[in-house]
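To start, I am sharing the structure in question, which I have written as C-alpha coordinates.
As you look at this complex, bear in mind that one protein chain is not there, while each of the others sits in place.
After this line comes chain A, so read on.
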Amino acid sequence: MRVNFTVNGRPQEADDVWEGESLLYVLRERLGLPGSKNACEQGECGSCTVRLDGEPVCACLVAAGQVEGREVVTVEGLADFAKQRAERGGCATGACGTDGKAGTSLQDAQHWAAKGQDSQTGEGTELSPVQQAFIDAGAVQCGFCTPGLLVAADEMLERNPNPTDADIREALSGNLCRCTGYEKIMDAVRLAAARQGEAV
(Lines give C-alpha, C1' and ligand atoms only; values in the text may rest on other atoms or scores of the structure.)
Protein backbone atom coordinates (compact mmCIF):
# COMPACT_ATOMS: atom_id res chain seq x y z
CA MET A 1 0.00 0.00 0.00
CA ARG A 2 0.96 3.65 -0.32
CA VAL A 3 1.31 5.92 2.70
CA ASN A 4 1.24 9.72 2.49
CA PHE A 5 2.32 11.67 5.52
CA THR A 6 4.36 14.65 6.61
CA VAL A 7 7.91 14.07 7.74
CA ASN A 8 9.83 16.95 9.26
CA GLY A 9 7.44 19.48 7.81
CA ARG A 10 7.47 18.17 4.23
CA PRO A 11 4.94 15.88 2.55
CA GLN A 12 6.32 12.43 1.79
CA GLU A 13 5.04 9.35 0.06
CA ALA A 14 6.10 5.79 0.75
CA ASP A 15 5.25 3.08 -1.76
CA ASP A 16 5.01 -0.70 -1.58
CA VAL A 17 4.53 -0.55 2.16
CA TRP A 18 3.60 -3.90 3.68
CA GLU A 19 0.42 -3.68 5.76
CA GLY A 20 2.09 -4.97 8.92
CA GLU A 21 5.07 -2.67 8.59
CA SER A 22 5.98 -0.21 11.34
CA LEU A 23 6.48 3.52 10.97
CA LEU A 24 10.09 2.89 12.00
CA TYR A 25 10.65 0.58 9.03
CA VAL A 26 9.09 3.11 6.66
CA LEU A 27 11.32 5.89 7.98
CA ARG A 28 14.54 3.86 7.85
CA GLU A 29 14.09 1.60 4.87
CA ARG A 30 11.63 3.40 2.58
CA LEU A 31 12.59 7.03 3.20
CA GLY A 32 16.26 6.49 4.01
CA LEU A 33 16.14 8.20 7.38
CA PRO A 34 18.16 5.97 9.73
CA GLY A 35 18.33 8.52 12.55
CA SER A 36 15.53 6.77 14.45
CA LYS A 37 17.22 3.63 15.71
CA ASN A 38 15.93 0.10 15.51
CA ALA A 39 16.74 -1.91 18.61
CA CYS A 40 14.10 -3.75 20.61
CA GLU A 41 11.09 -3.45 18.29
CA GLN A 42 8.82 -3.78 21.32
CA GLY A 43 8.72 -0.29 22.79
CA GLU A 44 11.13 -1.09 25.60
CA CYS A 45 14.15 0.99 24.63
CA GLY A 46 12.81 4.25 23.17
CA SER A 47 15.63 4.52 20.64
CA CYS A 48 13.07 4.92 17.83
CA THR A 49 11.23 7.79 19.55
CA VAL A 50 9.68 10.28 17.10
CA ARG A 51 6.94 12.90 17.41
CA LEU A 52 3.60 11.82 15.96
CA ASP A 53 1.30 14.84 15.73
CA GLY A 54 3.51 16.36 18.41
CA GLU A 55 3.50 13.45 20.85
CA PRO A 56 6.56 11.33 21.52
CA VAL A 57 5.87 7.73 20.49
CA CYS A 58 7.86 4.61 19.69
CA ALA A 59 7.92 4.46 15.89
CA CYS A 60 8.30 0.68 16.07
CA LEU A 61 4.81 0.37 17.58
CA VAL A 62 2.97 2.58 15.11
CA ALA A 63 1.63 0.72 12.10
CA ALA A 64 2.63 2.44 8.87
CA GLY A 65 -0.99 2.76 7.77
CA GLN A 66 -1.82 4.63 10.95
CA VAL A 67 0.33 7.63 10.00
CA GLU A 68 -1.58 8.37 6.79
CA GLY A 69 -2.15 12.13 6.72
CA ARG A 70 -0.35 12.73 9.99
CA GLU A 71 2.79 14.62 10.97
CA VAL A 72 6.02 12.99 12.06
CA VAL A 73 9.16 14.68 13.30
CA THR A 74 12.35 12.63 13.43
CA VAL A 75 15.74 13.43 14.92
CA GLU A 76 16.93 14.52 11.47
CA GLY A 77 14.41 17.35 11.54
CA LEU A 78 14.88 18.24 15.19
CA ALA A 79 17.26 21.17 14.61
CA ASP A 80 14.87 22.79 12.17
CA PHE A 81 11.88 21.89 14.32
CA ALA A 82 13.45 23.62 17.34
CA LYS A 83 14.39 26.62 15.23
CA GLN A 84 10.87 27.00 13.87
CA ARG A 85 9.48 26.67 17.36
CA ALA A 86 11.74 29.42 18.66
CA GLU A 87 10.87 31.70 15.75
CA ARG A 88 7.18 31.05 15.78
CA GLY A 89 6.81 31.26 19.51
CA GLY A 90 5.88 27.69 20.18
CA CYS A 91 4.48 26.48 16.86
CA ALA A 92 7.01 24.27 15.19
CA THR A 93 4.79 22.34 12.84
CA GLY A 94 4.46 25.10 10.28
CA ALA A 95 0.70 24.85 10.67
CA CYS A 96 0.51 28.48 11.74
CA GLY A 97 1.67 30.44 8.71
CA THR A 98 3.68 28.33 6.29
CA ASP A 99 6.09 30.05 3.98
CA GLY A 100 6.80 26.90 1.99
CA LYS A 101 10.36 26.78 3.26
CA ALA A 102 9.56 25.27 6.62
CA GLY A 103 10.74 21.79 7.40
CA THR A 104 13.63 19.63 6.37
CA SER A 105 13.71 18.13 2.90
CA LEU A 106 14.19 14.40 2.55
CA GLN A 107 17.55 14.96 0.92
CA ASP A 108 18.76 17.23 3.69
CA ALA A 109 17.44 14.83 6.28
CA GLN A 110 19.19 11.88 4.64
CA HIS A 111 22.50 13.71 4.68
CA TRP A 112 22.03 15.28 8.06
CA ALA A 113 24.96 14.76 10.40
CA ALA A 114 25.52 16.03 13.87
CA LYS A 115 28.41 18.42 13.45
CA GLY A 116 27.94 20.55 16.50
CA GLN A 117 29.19 24.08 16.69
CA ASP A 118 32.76 24.25 17.86
CA SER A 119 32.64 26.16 21.11
CA GLN A 120 35.99 27.79 20.29
CA THR A 121 35.48 28.80 16.68
CA GLY A 122 31.72 28.86 16.37
CA GLU A 123 31.97 26.82 13.18
CA GLY A 124 29.72 23.95 12.27
CA THR A 125 26.10 23.03 11.71
CA GLU A 126 23.41 24.62 13.73
CA LEU A 127 21.90 22.13 16.16
CA SER A 128 18.87 22.25 18.34
CA PRO A 129 19.68 23.47 21.85
CA VAL A 130 19.22 19.99 23.26
CA GLN A 131 21.57 18.47 20.68
CA GLN A 132 24.24 21.07 21.41
CA ALA A 133 23.81 20.45 25.12
CA PHE A 134 24.31 16.69 24.65
CA ILE A 135 27.61 17.38 22.89
CA ASP A 136 28.76 19.99 25.39
CA ALA A 137 27.89 17.85 28.39
CA GLY A 138 29.51 14.74 26.95
CA ALA A 139 26.18 12.89 27.06
CA VAL A 140 26.95 10.81 23.97
CA GLN A 141 29.00 7.64 24.18
CA CYS A 142 28.15 4.97 21.63
CA GLY A 143 25.34 7.22 20.44
CA PHE A 144 22.76 4.57 19.67
CA CYS A 145 20.20 5.77 22.22
CA THR A 146 20.94 9.45 21.54
CA PRO A 147 18.35 10.17 18.80
CA GLY A 148 15.49 8.82 20.92
CA LEU A 149 16.71 10.69 23.98
CA LEU A 150 17.02 13.93 22.00
CA VAL A 151 13.46 13.73 20.71
CA ALA A 152 12.08 12.84 24.15
CA ALA A 153 14.14 15.49 25.97
CA ASP A 154 13.27 18.19 23.43
CA GLU A 155 9.57 17.47 23.84
CA MET A 156 9.81 17.66 27.62
CA LEU A 157 11.62 21.02 27.46
CA GLU A 158 8.91 22.31 25.13
CA ARG A 159 6.24 21.31 27.64
CA ASN A 160 8.14 21.99 30.82
CA PRO A 161 10.86 24.65 30.53
CA ASN A 162 11.95 24.34 34.16
CA PRO A 163 12.06 20.62 34.86
CA THR A 164 13.10 19.14 38.17
CA ASP A 165 15.43 16.15 38.15
CA ALA A 166 12.39 13.97 38.81
CA ASP A 167 10.62 15.48 35.79
CA ILE A 168 13.63 14.72 33.59
CA ARG A 169 13.90 11.15 34.84
CA GLU A 170 10.19 10.62 34.28
CA ALA A 171 10.29 12.06 30.76
CA LEU A 172 13.28 9.92 29.82
CA SER A 173 12.11 6.77 31.61
CA GLY A 174 11.19 5.15 28.31
CA ASN A 175 14.69 5.55 26.86
CA LEU A 176 17.41 3.06 27.69
CA CYS A 177 21.10 3.92 27.58
CA ARG A 178 23.62 1.16 28.28
CA CYS A 179 26.76 3.32 28.26
CA THR A 180 26.45 6.48 30.25
CA GLY A 181 24.72 5.59 33.48
CA TYR A 182 22.48 8.56 32.59
CA GLU A 183 24.39 11.11 34.68
CA LYS A 184 25.79 12.98 31.67
CA ILE A 185 22.41 12.79 29.99
CA MET A 186 20.86 14.42 33.05
CA ASP A 187 23.60 17.08 32.91
CA ALA A 188 22.83 17.71 29.24
CA VAL A 189 19.10 18.18 29.78
CA ARG A 190 19.72 20.45 32.77
CA LEU A 191 22.13 22.44 30.61
CA ALA A 192 19.63 22.73 27.77
CA ALA A 193 16.96 23.88 30.22
CA ALA A 194 19.27 26.46 31.76
CA ARG A 195 20.27 27.81 28.34
CA GLN A 196 16.65 27.91 27.28
CA GLY A 197 15.88 29.94 30.40
CA GLU A 198 18.70 32.40 29.67
CA ALA A 199 17.60 32.90 26.09
CA VAL A 200 14.14 34.12 27.08
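In this section, a residue touches a chain if its C-beta (ideal position, glycine included) is under 8 Å from a C-beta of that chain, and two chains touch if they have at least 3 such contacts; residues count from 1.
Going forward, contacts and distances are computed from a predicted model.
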* To do: Pick from "Phosphate transport system permease protein", "ABC transporter ATP-binding protein", "Carbon monoxide dehydrogenase" or "UDP-glucose 4-epimerase" the UniProt protein name of the chain that isn't shown here.
  => "Carbon monoxide dehydrogenase"
* **Of A:Glu13, A:Glu44, A:Glu87 or A:Glu183, the one touching the omitted chain in the full complex** => A:Glu44
* Asked: With respect to the chain omitted from the figure, which of A:Val7, A:Leu27 or A:Val57 is a touching residue?
  -> A:Val57
* Asked: Which chain A residues touch the hidden chain?
  -> 1, 18-20, 22, 41-44, 46, 49, 55-58, 60-63, 65-66, 68, 152, 170-171, 173-175
